[in-house]
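Note that one protein chain is taken out, while the other chains of the complex remain in position.
Letters A and B name the chains as they come in the text, with residue numbers starting at 1 for each one.
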Amino acid sequence: MSNTLLRIDDLHVSFRVGKTMIHPVRGISLHLDRGETLALVGESGCGKTTLARTILGLQAPSSGRIAYDGNDIAGLDRFGLKRFRPHIQCVFQDPFSSLNPRKRVEQLIREPLDIHQIGERSTRLKRAHEMMERVGLPTDWGRRFPHEFSGGQRQRIGIARALVMQPDLLICDEPVSALDVSIQAQIINLLWELKRDMGLSYLFISHDLMLVETFADRVAMMYQGEIVEIGPARQVWSNPQHEFTRRMIDAIPVPDVTRPPPPAFRIDAK
Amino acid sequence: MDRVKSLASAILRDWMLLLGLLLLATVFFMAATAPFFFPQPPDTMMGPPLQWPGQYPGAPLGTDGLGRNILAGLFYGAQISLLVGFASVTVAMVFGILVGAFAGYYGGWIDNLLMRVTELFQTIPQFMLAIVVVAVLGPSIQVIIFSLAVVSWPAIARLVRGEFMVLREKAYVQGCIVVGMSDRRIIFTQILPNAMSGVTVMSTIMIATAILMESALSFLGFGDPNVTTWGTMIGMGKNNLRDAWYIMTIPGIALLLTALALNLVGDGLNDYLNPRLRSQRGQ
Partner (left out) sequence: MANPILQVENLQICVRKKPGVLILRGVSFHVNAGETLAIVGESGCGKSMTSLAIMGLLPDAVEKLSGTIRFKGRELPIADNRAMRKVRAAEIGMVFQEPMAALDPLYPVGKQVLEVIEEHEKLPREMAWARVIDLLTKVDLPNPETLAWSYPHKLSGGQLQRVVIAMALACNPDVLIADEPTTALDVTVQAQIMRLLKRLQRDTGVAIVLITHNLGLVAHTADRVMVMYAGNKAEEAPTRDLFLSPRHPYTRGLLDATPNPERASAQGGVLREIPGTVPSIADPMSGCRFAPRCGNASELCRARFPEPTIEGAHGYACHHPGTDARV
């Protein structure tokens, strides 16, 4: 068992849109160690979600390698991937469209266990309830439908569903972007605790460098389909190397009135 | 002012749904009780021919040119209309949903192929196609049901395909793929239930169309000769159009009211299903 959980080599993804080709991912290489949190930060449309979808097998790459624990999973079909499914799970950005509106919460969380026939049939519901408790949802809410929950609670449901199979890698695509700061803090703390207790690794996608700086181990800055800078979170924040990273940091308003406004906020600046 | 208007429209809407359901219930009642009220088959001679409604006590709605009881014909005809309408649309739904679901979910060449076939069926005018099928296979109730299903499924397939193309992009469907769910399970247990409300509304209205088409087939002599339907009754009436127009008019009205009822129910369901769906999808 090597220490590298996920390794991506020179990954390219392209789509045909009408007559033109677009390349949202242009030669990305990165690795993620066991127990590590790697944040992937970039502006909207830079290819973050496309990269996540490709790792999850929702999108075929045009070239490159994706190695999960030493096995190449790039471009495997549904059947080939099924074996890896319990190991790689994800949480989506939009808490409102990411849960089937007609399923009860406990059904939603239990479903993955049924699909992979994990555990005895009779104990699956119990495991779903344990997972609900683990993410901070009272088990007697299990018979409710997703639309009866708030955005933050729905993200908890999504997290429970993703973690019920005890995966090693959780890909989070902007899991808190649609939430208020107070709820965002709840979810970030929950993810942090779960990682500590379950030994998870995270690929955490975000457009908020300030947020990931507080809890990611390393940060990869993505710009127009490429990773332009990667390094320890603290270092990327305090000593950015790439022009794009610097421009982004200059535009981030730190909530601190004792500091001067960031350069991009000064009226007289050009 | 706006408040009064919205209140009025709400009541009106519910009122129309109620009316539709009542009318439909009446038709079902007629179909279910036909043998009870009229133990004789509807094509037996019951009395003197061409009795106007109210003229002859044995037949409150009169008799036709051969002395058959028009009221009995209406009751027995309701059986055929409902049978043909519901059966043909059920068959069309099963087939249309399958085609639409696979085309919409898989896209690509599967979609291309299935949609080409669907279009092929839609280029031929519906009624012509139904006539051709009946002419080739011979006039029987089963064949008529089949022919109406053949002309109805493409519309359902298109609707379902559209819904599937939208829903398959939803994050929750992507999530099902990621947890390793099979395509069949995703199509039938995850997407289809969320696509059904539109299909339900459309199928109600399609039942009305099927009933009208069955009558038209019977009217033109393509109906099953062994059963009495509203269409055959109208067809018989055309010989006495001048002196006994009621023979044609009474089953015509029954037909019209049934079609109206189904449309009212369809509209009502549409209004009822839509807002609830919106709130369930988190608007």
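Convention: contacts are C-beta pairs under 8 Å (C-beta built on N, C-alpha and C of every residue); 3 or more make two chains touch, one makes a residue touch a chain.
Since the model is a prediction, treat every value here as computed from it, not as a measurement.
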Contact with the hidden chain (one of A:123, A:189 or A:239): A:189
Full-complex contact with the absent chain, from A:87, A:102, A:144 or A:207: A:207
Residues in subunit A touching the chain absent from view: 43-44, 150, 152-153, 180-186, 188-189, 192, 207-211, 213-215, 237, 247-248, 250-259, 261-262, 264-267, 269
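Heads up, the rule we're going with is that only the chains that are shown with their structure count from here on.
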Of all residues in subunit A, those that touch subunit B in their complex: 53, 56-58, 78, 81-82, 85-86, 88-90, 92-94, 96-102, 111-112, 115-116, 145-147, 158, 161-162, 165
Touch list for subunit B against partner subunit A, complex: 170-172, 174-183, 185, 190, 193-194, 279-282
